[in-house]
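Of the protein chains in this complex, one is absent; all others appear in place.
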Amino acid sequence: MNEIETIAIELTVNGRRRALKVAPHHTLLDVLRDDLELTGTKECCLVGECGACTVIVDGRTVDSCLMLAVEADGAAVTTVEGLAIDGRLSPLQAAFLDKGAAQCGFCIPGQLMSAHALLALNPHPTLAEVQEGLAGNLCRCAGYQQISEAVLATAEGADR
Amino acid sequence: MRATGVGASIQRGGGYGRVTGQQQYVADIRLQDALQVKLVTLDCARARIIAIDTDAARQVPGVRLVVSAADLPQPVARFGPQFEDRPILAVGETKYHGEPVAAVAAETKDAAEEAARLVRIEYEELPAVFSLEAALDPAAPLVQDPALRPGDPLAGTNVLREHRVGWEEIEAARADLVVEHTYEFPMVTHFAIEPHAFMAAPDGDGIAVWSSIQHPNWLQKVLAKILGLPLSKIRVHAPDPGGGFGGKQHAKLEPLVALMALRAGQPVRLVLTLEETFQAVRRTAARVRVRTGFHRDGTFAFQDVAADYLLGAYADIADRVVSKGSYPACGPYRVPAARILARSVLSHTTPSTAFRGFGNPQVNWAVESNIDEGARALGIDPLELRLQNLARRGEAFIPFDTPADGQWEQTARRAARLIGWGTPLPPGRGRGIALGIKSGPTTGLSYSTVRLLADGSVIVYAGTSDMGQGARTIFAQIAAEELGAPLDWITVVMGDTAVVPYDQQTSASRSTVLMGNAVLRACREIQSQLRAMAARLHGMDASLIAVDRGVVRLPDRELSTLDVLKPGLGRLGGELIGNGEMRKDEEPGHPLGGSAAFFEFNCTAVEVEVDEGTGDVLLVRHVTVSDVGKAINPLQVRAQDEGAAIQGLGHTLMEHYIFDEAGRIRNLGAIDYRIPTSMDLPLELVSDAVENADGPGPYGAKGMSEGALLCVAPAVAAAVRDATGLVIRDLPLSPERVWRALRERDAAAAAVTGAVQPASVPVAAATGGAPSGR
Partner (left out) sequence: MHTFAYERPATLPEVVALLGRHGTDARLLAGGTDLIIRLRDGTLHPGVVIDLKRVAELCPAIREEDGRLAIGATTVMTDIAADPRVRRDFMALAEAAAVVGSVQIRNRATLGGNICNASPAADTAPPLLVYGAEVVAAGPGGSRRIPIADFFVRSGQTTLEPGELVTAIELPLPRRRMGAVHVRRSRRRGHDLASVTLCCGVDEAGWTRLAYGSVGPRPVLAVDESGMLADPDAPEAARAEILERLFTDASPSPRSMRASPAYRLAMLRTLGARALRTAIQRLAEE
């Protein structure tokens, strides 16, 4: 194999500017996990079905396994590591704990990112909207009800 | 009950890491200079390996190691929890689609993948068997080399073992009605969201291995034997698995990565793709023939069950799945005569292994469905018939096993009430109900060490794997309850065989009962040390002192733990250390080697709506009630119960492997192997628990993580039948399968009435949820 040509990119990850060189065929998921060592974003199906690798790019969720890292040049990326501020859990994270939404936990970073983006767009979702909004995040422990409850409780809590 | 201890829905231990991304699963751990491993497989199921050319692969820059069986210590070691039949890499022949033939270790994933593609394997595809029919054909090619089974009369067949249990003579039993049918249960896979991951690194004169395994101590033994090292030189790190469900119980690729690390002299890392996990683990499929004898009044005369389970190419723990899953085939009922024959049949498919329910869902699907048919034929309400036959507490319903250990009737009645059993239904709707039992562990050994530190905080050591079931939380709650420490002062250490005492395994919903009791005993040992300490400090006999939940009671006053601990430990400090052991020994006379530590008992009742235009089965309401003995953490109990129910909906409604003629899994991967999403839930899902504190675990708890999966398929199928009149004996109840059955029903009805079937759907009549013809 010949030396792979890399491309310089700059992006903001969880508010921090990062400049790095990436191989063109490496995905955003590869770069987050392997180059930036942000391993909160998980790898599972690699075909955009399970949502374990969900991150927010410029305000919208994407399956980071289906986005080349070079495509993120100039983008603002938020990963699960960016949700808590100074070690303080976001209301959504706290609600996930309260409602017992995390079991094995492997899907949870992706679920949180989808839920976070959903609430940003739709602060008062119905249960059906939560289920639709998070359908791209598989949970094999099947804590779907607890996850929905956490999202709805966060929405409710934001009113108070 | 106080808000922090037993009975409280406290937050999950390890929860913070899970919601912040800090939780480190195996694939998240970085080892300095780790080589990346990629497996090399063939694009067919069974093949004779003629030659392996690794030259081109070795030329790839960054490649450090390419191994095939020939490069391993000879003869190539075989391993397996029941039969040592699985080679570290395929020797001479592959036996299933995806069996590793070679492996590459390189400095980067890219290089490893590139090199794996360049390993040239010359092979000849061989005849293979992928189904029960094919495997049981007398002319079938043998999956297992008969040389591995010396003296075994079945060695010349693909039947690995036959398991027979029973009581009384069923031929003699007189029945008014005999119902006999055959039911199929498909191959499904665990689909843990964390794909299996393995790492190994030389560690001084031993080796360290990281694995997403459920049974680190068992793995330690396997590796010690293969590597010829003492247990003390094998350190297994077992971070919390990202979902296990049985698929991560036993060693898979750890022996390979261990040998590669030793060969390379540096760490190696292998993370499977999801597709590779489909090729590594699955549930054992089954075909179950059930012949049930009923008396006219609805009582059972006999059960005659013959279950053929389709295993994969290597036995793994699947033969135990067969024996343990089938022996309670008669369910929780009083059955005067029974004959159960279960066979483990090998095939050239993915090795099947433990999977939530452990062989019971397969037979329960068949037997409960057959009971339903009998009830209908007799004109007896299916719930009433079940209640009539249900074993009462203490009844030896399986003569050689643990007597009924719960007030099961209570559970069944609660589920019936919650579903509104017997109340009117709108057209197109139907209800179904099913009961199920699964025996808990038959043997077990768990040790725990608990340290009460000088400031009153606590460290609990427990070798259980917390794969989402929440064992970490439960153990902390037990320690909090027993030692009076606040929960956030308790640390539970797991997953490191160099640090944590031995635990046999994390399976069979055992951990709350077995490890929980070990933790409880360790805490109680600390209590007695505290008592002795208080006696010494206060110059009285220890028998006058009681320790209860962090309070030391002297005859005249009460002290806190710290009031005793601080002066008791003195200036040098120190700590109190308690050890607990929980052992469930083998029982040589028992057909399973031991009786059930407890039974998981569940009743599931559902209401469905069937769309006769499409075959869609919509779960309008799904009720699951489990007898849990005592919910130490009700929130976690509910999550486990619902999770099992929804996982059960997967194999009931949508999941199954599809093979091509070469034995390749066609729906390999997440695009075409469908599991339930958040949009596939019942419109209403209700989980409830019966708590009579009558289990063998701490505070009367029982294991409970599998029960809600046992009854889903028979309950849903019964409800579909109630709604449509259709009897379907094959899973999953996919829209297409239900639609086909509807068409056959209508064709049969038309044949009777002489009506002509319309060639197309009438424009006006194609409505959703059309009323059934019932």
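When the chains are written out, they are named A and B in that same order, and each has its own residue count from 1.
In this text, contacts are C-beta pairs under 8 Å (C-beta built on N, C-alpha and C of every residue); 3 or more make two chains touch, one makes a residue touch a chain.
Quick caveat: nothing in here was measured; it's all calculated off a predicted structure.
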Contact with the hidden chain, among A:Leu20, A:Ala76, A:Leu97 or A:Ala135, goes to A:Ala135
From A:Val13, A:Leu36, A:Val62 or A:Leu83, the answer for touching the chain not displayed is A:Val62
Contacting the left-out chain: of A:Ile7, A:Leu20 or A:Ala76, that is A:Ile7
Checked against the full complex, the residue among B:Gly613, B:Pro634, B:Gly700 or B:Gly725 that touches the missing chain is B:Gly613
Listed in rising order, the chain A residues that touch the chain left out are 4-5, 7, 23-25, 27, 46-49, 51, 54, 60-63, 65-68, 70-71, 114, 117-118, 132-133, 135-137
Missing-chain contacts on chain B, rising order, are 110, 113-114, 613-614, 653-654, 658, 666-667, 671-672, 674, 676-680, 734-736, 739-740, 743, 758-768
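One rule holds in what follows: only the chains that are shown with their structure count from here on.
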Chain A contacts chain B in the complex at 1, 3-4, 23, 25, 33-34, 37-47, 49-50, 52, 79-81, 83-84, 89, 93, 96-100, 102-109, 112, 130-132, 134-148
Touching chain A in the complex, chain B uses residues 9, 11-12, 14-25, 27-28, 30, 60-62, 109-111, 114, 190-195, 240-245, 271, 273-274, 467-470, 635-636, 638-640, 642-647, 669-671, 675-679, 681, 685
